[in-house]
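Quick notes on the structure that follows.
For this view, one protein chain was removed and the others were kept in their places.
On to subunit A.
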Amino acid sequence: MKRRTLLASAALSLALSGAAFAQDVPKIGFVYVGPVNDGGWSQHHHESAMQMKEHFGDQIELVEQESVPEGADAERVLTQMALSGADLIFTTSFGYMDPTIAVAEKFPDVKFEHATGYKTAENVSAYSARFYEGRAITGFLAGAMTETNKIGYIGSFPIPEVIRGINSSFIHAQKANPDVELSVVWISSWFDPAKEADATQALLDQGADVVLAHTDSTAPLSVLEKAGGFGFGQAADMADYKPEPRISSIIDDWAPYYIDRVQAILDGTWESHNVWQGIGDGMVGIGEITGPVPEEVKAEALQMKEDIANGDYHPFTGPLNKQDGSAWLAEGEVADDGTLAGMDFYVEGLTGDIPN
């Protein structure tokens, strides 16, 4: 009897020390919506995760799961990750929001970081990038470089994130060229090279000579390379298309944030927050400006980047009206984050309707 208890306690202490050992190295999980080599969104999160892992080396353990559908599957994957002893889990797609919140409720000791959503909890942070800051600069370059005064824009879904990008691009294209027109093609996908190529061709056929994209593939640039015209790298630098048709790019860089948050776990200082970081924090990058962009345009674009980065300039500064002509921001007034987060209207001067 005694021996058995002895054995049992030995086994227990062994198990406990095992658990303690596992806890010595925090386990950091990442969940991706696409494959890690999709060339866009998921690949960026994955590469940033790898940079984070490189930074910390053996101080942490990294586990990743790719191609996880949003909804019920995400909830299961997150639960299994939490059960496997993860300490911090990054859920890197908007559609993981509700599953993340639901799983976080069941595992109060596990920390979660959800990308691009708005719901938070005691153990759930939300993080997102102010891509519209980058789009101000690419929009400005597009406005300066168009000769037909027509810019094309490939949109994925008419959600606030995308509408914000369209508005920001258009406002700044107008700054460079008051006569500019912008037309949008919606393709209902974040990543679909064939549709993106078709959309680019359609925009060129309508007379556009600069095409901006809020979709992840390089297909628009490859069409522009053949047909002529300018474009931008999206999410990645897409340097293969330098010096033209790609004349600059808007780059997602999550690594600094990931390193920051994992460090907080190591230090035991992690707290839930809701952040929206832009050029200034390094989450949004602007790729090298190349091709036949005139020096003074380039200088002005870089100045704008500088001003946004240090907070001197906000891309949504009044006077700005809504598309229907009603007043939105008065002279010098700056848009608040709440309005930007839920943006569901075009600014004045944009034609066409937001599809429903």
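Just so it is clear, a residue touches a chain if its C-beta (ideal position, glycine included) is under 8 Å from a C-beta of that chain, and two chains touch if they have at least 3 such contacts; residues count from 1.
In the analysis below, contacts and distances are computed from a predicted model.
*Asks:* Hey, which one's the missing chain according to UniProt: "Ribose ABC transport system, permease protein RbsC", "Cytochrome b6-f complex iron-sulfur subunit", "Molybdopterin-dependent oxidoreductase-like protein" or "Phenylacetate-CoA oxygenase subunit PaaI"?
*Replies:* "Ribose ABC transport system, permease protein RbsC"
*Asks:* Return the single residue from A:Met50, A:Val63, A:Ala202 or A:Ala309 that touches the missing chain.
*Replies:* A:Val63
*Asks:* Thinking of the whole complex, not just what is shown, which of A:Pro160, A:Pro193 or A:Gly318 touches the missing chain?
*Replies:* Answering carefully, the residue with contact to the hidden chain is A:Pro160.
*Asks:* Among A:Leu302, A:Ala327 or A:Ala341, which residue is in contact with the omitted chain in the full complex?
*Replies:* A:Ala341
*Asks:* Among A:Tyr118, A:Tyr313 or A:Trp328, single out the residue that touches the unshown chain.
*Replies:* For the chain that is not drawn, the touching residue is A:Tyr118.
*Asks:* Would you indicate which residue among A:Gln80, A:Gln206 or A:Thr351 is in contact with the undisplayed chain?
*Replies:* Considering the complete complex, A:Gln80 is the one touching the chain left out.
*Asks:* Which parts of subunit A face the unshown chain closely enough to count as touching?
*Replies:* 33, 35-36, 63-73, 75-77, 79-81, 83-84, 94-95, 98, 102, 117-118, 157-160, 188, 338, 341-344, 355-356
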